[in-house]
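A protein chain is absent from this complex, but the other protein chains hold their places.
Chains: A and B, in written order; residue numbering restarts at 1 for each.
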Amino acid sequence: MTADFLLALSQAITKGLLTGMVYGLMALGLSVIFGVMRVVNFAHGEMMMIGMYLAWAAFDALQISPMLSLPLIALLFFGAGYLLQRSLIQPFINRPEHQQFLLLLAVATLIANGCLAIAGPDSRTIQLDSQFDSYELGPLVLDAVRVHAAVVALLIAALLWLFFTHTRTGKAIRAAADNHMGALVVGLDVRRLYAVTFGIGAACVGAAGALMITVIPVTPFLAGDYTLLAFVIVIVGGLGSMTGALLGGLLIGVSEAVAGLLGDPALKSMFSFGLLIVVLLLRPQGLLGRKEQR
Amino acid sequence: MSARLLAGLAILLALLLVAPALLGGYGLSVLILILYFAFVGQAWNIMMGFAGQLSLGHALYAGLGGYVAAGLYVHYGIGPWAGVFVAITAAVAAGSVIGYLGFRFSLAGVYFALLTIAFAEFTRIGFDNWSWSGGSGGLFLKVERGVTDLANLRGGPVLFYYVILALTVGAFGLCHLLLRSRLGRYWLAIREDAEAAQAVGVPVLRCKMLAVMISAALTAIAGVWNAFYYNNLFPETAFSIGRSIEMTLSPIIGGLGTLGGPLVGAVVLTSLGELFTSVGEALNIPGIKQIFYGLALLVIIMYRPAGLWPWIAARLGLERKP
Partner (left out) sequence: MSGARLELVGLGKSFRGLRAVHDVSFTVPAGTIHALIGPNGAGKTTIFNMIAGVHAPSAGTVMLDGQRISGLRPDRVCAAGVGRTFQIVRPFKGLSVLENVTIGALHRHSHVAEARDAAASILERLGLADRRHQLAENLTLPDRKRLEVARALATEPRLLLLDEVMAGLRPTEVDVMVAFLRELNARTGLTILLIEHVMRAVMALAAHITVVSYGEKIAEGTPQEIIRNKAVLDVYLGEEEVA
């Protein structure tokens, strides 16, 4: 192995880690939704896609950088998620998986094609000045946008952690996730908690979208891949574990970057799915999840 | 089965037998599509509706079936009626592996579904890089105009129509017999409460494996038919998750676990699809067809989550639960 290759590899790995942090944030949203309510959110990728479109639209129309529009988008997503859960999804919580899957598939179809109808099939990108900047870490050159995105993603994850460990609502949600009946018995309003949870999950996804648009273009067709990616990350990282979701995201981000370096994009998918199969069979609770009754 | 239902089915069958004489080219192609989705939907229904295992990677079996039969035809001149047996073997082998892994490692629900997706994706990538099957460029069957050759499934739509009609009737007949058999009862029990079923001697693992294997075999046959009808195969589409999802829509919308569900679902969804396509073309907004389609799915799953057929059957005072 030449020094050049090692450098290129380290470069790829760092790039992967940074993008992976944003994947982790997206997966965090799913971990929260799936982990707490066991809802199979087949519209997860579509939700991130709308986040990307909204951030793009804000920039395109009003010159607002995604970093600034992010809080607003997250808030918007929280509200939309809350309403969606309350109105549409709540009745499906204890229904069989195939019904949940069809419901969210329908929602996903509507979202994806809504975007197609409104924004057209062409890919959209945003041009930021910071996309030309970079930081130097020894011999490594890091894209500024990726660093910013990763830092913000980490910040949001930290905020989320504080929410779940130090606020009353956060702790109530964890209780409801652990023990639905117990939560009801002690008088928690589980429906409201579920709606809040979906809202939070949606907000994470929306935020991830706002960050993602700074790094890659958005089209109405990328959603499905991201839904799958989110599920792979959550299962590999471990259900119910926030660190697991982030770790899984990093793992996938790195494998993607390394596959890109080695020249074969198919390799990246094979790695992700191979890892998924191994985890499902040998350690279904994921790398950091707790063993649970299924 | 009540006499009314039997009479209704007889009339339906008679109509279907003479359909090519009554319908034009477009109508026949729509009917062919309906029958295809009814057939492949019934196959999926066996695994999900009867044995309760959610598979979102069923395109694997159709793709394998199609590629094996088509490959044998293109490379060795082996006709589809022989090739289908090899195709079935390949699909059943794949299904057995997935089923065994899933059941042995106690995967259920979305975890099992993800396993099936992973295997389908793996196979897709594999075929993308395999020259025998034409790689990502695709596998093509030679189309000979004006030739009607049943042995090699070469011919016009009418030929394929009668073949898919026969397959669909066969599949429905098979499922009817299965449901009334001991295996069918065991499937029902497993669906209700697998542990209680085991306590009364039901061999749960074996029954689930049989469901997977029968389902895979039928889906492979559909894949063979598909390959010879469209005359081309691409890994990108043959094994895609979109294909897999397509196969699940008719049975879920029509009524999971029921005999009539997949047919009703196929009729409703295909008709809606054609309707929305024309509307979409008229309105000329990209994606509008899918938006209507998504709305239709949403409405149906919200108001008739058990599917349309149970509701229709109740309205007509027909069959009770099988």
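Operating definition for what follows: contacts are C-beta pairs under 8 Å (C-beta built on N, C-alpha and C of every residue); 3 or more make two chains touch, one makes a residue touch a chain.
It should be emphasised that the depicted structure is a prediction, and the values quoted were computed from it without experimental measurement.
Visitor: Give the labels of the shown chains that the missing chain contacts, considering the complete complex.
Guide: Across the whole assembly, the hidden chain touches B.
Visitor: Please identify which residue in B:8, B:27, B:173 or B:203 touches the non-displayed chain.
Guide: The missing chain is touched by B:203.
Visitor: With the full complex in mind, choose from B:106, B:181 or B:278 the residue touching the hidden chain.
Guide: B:181
Visitor: Going by the touch rule given at the top, which residues of chain B touch the chain that is not shown?
Guide: 180-182, 185-186, 188-189, 192-193, 195-204, 321
By definition in this document, only the chains that are shown with their structure count from here on.
Visitor: In their shared complex, at which residues does chain A touch chain B?
Guide: Touching chain B: residues 34, 40, 88, 91, 95, 97-99, 101-103, 105-110, 112-117, 120-121, 220, 224, 228, 231-232, 235, 266, 269-270, 273-274, 276-277, 280-281, 284, 294 of chain A.
Visitor: Using the touch rule from the top, collect the residues of chain B that touch chain A in their complex.
Guide: Touch list, chain B to chain A: 48, 54, 56, 101, 105-111, 113-115, 117-119, 121-122, 125, 128-129, 241-242, 245, 248-249, 252-253, 256, 285-288, 290-291, 293-295, 297-298, 301-302, 305.
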